[in-house]
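I'd like to ask you about the structure that follows.
Shown here: the complex without one of its protein chains, the others still in place.
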Amino acid sequence: MKLNYKVAIVGASGYSGEELVGLLLGHPHAELVAVTSRQYAGQTVAQIFPRFAGHPKAKVLRFTEPDAAALAKQAKVVFLALPHGVAAEFAVPLLKSGSVVIDLSADFRLKSAEVYKEFYAHDHPAPALLAKSVYGLPEVHRARLKKASLIASPGCYPTSILLPTIPLLKAGLIKPNSIIADSLSGVSGAGRKAEIDYLFCECNESVRPYGVPKHRHLSEIEEQLSLASGEKVTIQFTPHLIPVNRGILTTLYLAPEKHFSNATGAAALGEQIAACYQAAYADEPFVRVLEGKALPDTKNVTGTNVVEIAWRLDPRTGRLIVMSAEDNIVKGASGQAVQSMNIRCGFPETAGLV
Amino acid sequence: MKLNYKVAIVGASGYSGEELVGLLLGHPHAELVAVTSRQYAGQTVAQIFPRFAGHPKAKVLRFTEPDAAALAKQAKVVFLALPHGVAAEFAVPLLKSGSVVIDLSADFRLKSAEVYKEFYAHDHPAPALLAKSVYGLPEVHRARLKKASLIASPGCYPTSILLPTIPLLKAGLIKPNSIIADSLSGVSGAGRKAEIDYLFCECNESVRPYGVPKHRHLSEIEEQLSLASGEKVTIQFTPHLIPVNRGILTTLYLAPEKHFSNATGAAALGEQIAACYQAAYADEPFVRVLEGKALPDTKNVTGTNVVEIAWRLDPRTGRLIVMSAEDNIVKGASGQAVQSMNIRCGFPETAGLV
Amino acid sequence: MKLNYKVAIVGASGYSGEELVGLLLGHPHAELVAVTSRQYAGQTVAQIFPRFAGHPKAKVLRFTEPDAAALAKQAKVVFLALPHGVAAEFAVPLLKSGSVVIDLSADFRLKSAEVYKEFYAHDHPAPALLAKSVYGLPEVHRARLKKASLIASPGCYPTSILLPTIPLLKAGLIKPNSIIADSLSGVSGAGRKAEIDYLFCECNESVRPYGVPKHRHLSEIEEQLSLASGEKVTIQFTPHLIPVNRGILTTLYLAPEKHFSNATGAAALGEQIAACYQAAYADEPFVRVLEGKALPDTKNVTGTNVVEIAWRLDPRTGRLIVMSAEDNIVKGASGQAVQSMNIRCGFPETAGLV
Partner (left out) sequence: MKLNYKVAIVGASGYSGEELVGLLLGHPHAELVAVTSRQYAGQTVAQIFPRFAGHPKAKVLRFTEPDAAALAKQAKVVFLALPHGVAAEFAVPLLKSGSVVIDLSADFRLKSAEVYKEFYAHDHPAPALLAKSVYGLPEVHRARLKKASLIASPGCYPTSILLPTIPLLKAGLIKPNSIIADSLSGVSGAGRKAEIDYLFCECNESVRPYGVPKHRHLSEIEEQLSLASGEKVTIQFTPHLIPVNRGILTTLYLAPEKHFSNATGAAALGEQIAACYQAAYADEPFVRVLEGKALPDTKNVTGTNVVEIAWRLDPRTGRLIVMSAEDNIVKGASGQAVQSMNIRCGFPETAGLV
């Protein structure tokens, strides 16, 4: 195994960037050689993120101004933790220089520049790269990630919705256009931005929906679901902001292809669903399908790269309810990006993530 | 107007009971003459609830052991803030003695003792009273509340679900069996009970579904929806626990009777929905249908008796999304019970509630 | 009693301003005729503060650009909820026009323009007014407030420190220079400002000291303590930020003038302390000295204008520990300002505050 791949992070000052710094400082096979931030240039990682001050490298590694050419020379793998639009601009020169780029923004998650424009309200800055990028959901695209030079790490909500639904869609167990996803996210999902809406007093003792009915993440969710089901899928998605730092809880309302209206019918269908999840996830290190009476709880997954999934059939309504919990910053962002790096670089997939 | 009706609270030690104490101490036309609690018998209201210590009566009013006969003599209106099953036992003698009983438990919310048993897992303690009780949702049953001797104050989740949906059902705008209700509740909804699950460290930085797929509140929700629509309604309902003290946010996914798939269709249907809510709630003091871009936020309603409602049509899916926010302890419990008292006693409906 | 004094608020968009809006909308003897905010000019109170939307006036009262001349014509009493430095500029023309000014900033709390400059780092904008202002702590300066034209409403920390200590100092029970005040404040104390430090994720699951060792509020605390004791007092004060919306809890470490080192000595001194507080606060509507085993808890006072105080003598160390709890936005800001208005205008002191 190749040890000590040199890696860099562009835009390391937000919540995902900070988490990446922590994960990569502790990674057994990656060496963090550069972190950039216009805001913090010149200061050490230990000064900006006291939590990591105990790590020897944190005291010497200094934030620099972002410079794609310099980064390409320093690092084999470059993580982009930048706003959409900006990320693509950095990706272009890095890819030309031969770096592997793992982008945490939305810039390379879609195949269509038109859909991108519809949801992000500006022209795509590098449409030629869209065909090249691989959607960094390892449980679905592992094979292609092994050779990807441009990895588009999924959004936090999409991860919590796609992992529970894709196996069911692939197995033909649910009606593709029946999907309703109701999601609850911690405030870190909004990023480390100085906006009134995300002040402590505006979020604490508050819960509220937002982005109804057309949140940007719909674009990548629907593209991936369409890919899985083989037909164009349109879903309902409502995100809510809840007063926790981290965690996404998604509740999915699904219509099974097979009608059932009593316990017997539910039991029969239940066996198929259990088998479907078993086949999909029994060997996945970061997906935990709960058994018995257990239901997902974000506190069981925060700080980890795990998605918890549980499901219930309701014979009263004939619906399938699937619930998932994840850490929006880990499996929903930086942890999953590291998981993709592990796959791409030939490291053990769980390296630095357990 | 009749001033100074004497009122009492049985079981005043929980969160709803405490809120009732506060509302009734400050009520311009009610005189709180008795509060009972086995646990606190002998102590003053000021000692147990320091928040009310500034009220002159709080220093002299002492908790007593519950005694229906004594209460019936003392008070014209008796509020029961007791667990289901226990409440019914108190109601029987109080009603015989001529008191008006406003019960905050689930004991008198249903018309059918069988459905009660199905959802509450024990025989109904006083089935003969079920026909007599009036469901205390003033916006729906105001006329009957004026003469009710037994008022069954609605549950917190049901209030947040029924107020947004009943007008739409009555107007025939939505398909009755399409209703999916996804609700998020503050921890006070679990009551002041010493259970590990509701400890600070078990709830803080956590969000989790529970009672999936058959929560008890389904019984009263479906009975009321069936009443409104004229046919038997079965709905999907998923409650979640979120780390706030107070507040319920409900997101409803509804299928309109009228198909629409573009902005024009949405605009036409939107006019009907707006008119429907306008007709139902324009004059209601405690229902606020939001306009423009505003969406419900529990922090705008906690501590008040108001329900906020907003709705959106999604031309992509053809669905109607309706969202509501309320304080589970006020409009979802004690405030609504006082609102019913105001109606029953001929006080201004907003007395003591603004 | 004069009803319907017309009142205005300049700078009504922050937390104190919002609280003032709520208190004055509900006040039985004041009529809120103007609210200003550059940011929200043109919008109604109901739009900006949905919580108050149920009040009829909230739907018609619109924020305006601040204009001292116009305000002076409209309102008899003008509240200034502005940053220090800016407040003084508005006070000058308003006072000239004969308005009563109640300023919630620090601009008129000190008698010395030099001390102001030492602590606020700029020249005082209107030093001539300092002699004229009355420090709006009703329990201490009630008599002078009755005739004040310029009232400097105290800071949140100072209120929580002065009320527990001034009676002890006046009675000669404690050594003036022994005072150590350790205070914990909710995040609303930082104001509704878009700064990274006050984001939800930066405050939740965090507690931190700040402004050590020379916080600005020391200036007014020490001036008031010096006034009470008759000698120049210097104290130790450490504020901390804790993850609650509202509330200040202050723990005071004091050296009694009288030495004691056992239970007997403590009992004797305890009688004097109890008598001192009894004399000072038995008739005060907004100060609650706790008895028995009770200790202050912010949750008992948030949303009220009450300060809770408890004290303990420690025979092991010979120290007196006094603890206080208040709502930083109510008794620590807007509630206290309304209390001063009530006194100044001849209303019942508790009007609109219970």
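Lettered A, B and C in written order, each chain numbered from 1.
We adopt the following convention: contacts are C-beta pairs under 8 Å (C-beta built on N, C-alpha and C of every residue); 3 or more make two chains touch, one makes a residue touch a chain.
None of these values were measured; they are calculated from a predicted model.
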Point to revise | Candidate in contact with the missing chain, chosen from B:15, B:49 or B:253 | key: B:15
Study note, to complete from the structure: Among C:58, C:115, C:190 or C:244, contact with the omitted chain is made only by C:244
Point to revise | Touching residue (missing chain; options C:133, C:224, C:298 or C:339) | key: C:298
Practice item. Determine and list the subunit B residues touching the chain excluded from the picture. Key: 15, 186-188, 192-196, 198-205, 243-245
Point to revise | Residues from subunit A at the interface with the omitted partner, ascending | key: 26, 50-51, 53-55, 205, 285-286, 288, 290, 294, 297, 299-301, 303-304, 306, 308, 354
Revision key, fill the gap. Contacts from subunit C to the absent chain lie at residues 177, 180, 182, 184, 202, 204-210, 212-214, 234-236, 238, 240, 242-247, 249, 251, 253, 295-299, 302, 312-314, 316-317, 319, 321, 323, 325
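Keep this in mind: only the chains that are shown with their structure count from here on.
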Check your understanding: Most remote chain relative to subunit C, going by C-alpha centroids?
Key -> A
Practice item. For subunit B and subunit C, let me know how many angstrom lie between their CA-based centres, rounded off. Key: 37
**Study point:** Where subunit A and subunit B are represented by their mean Cα positions, the distance between them in whole Å
**Key:** 39
Study note, to complete from the structure: Touching two or more other chains in subunit A are residues 202, 204-205, 243-245
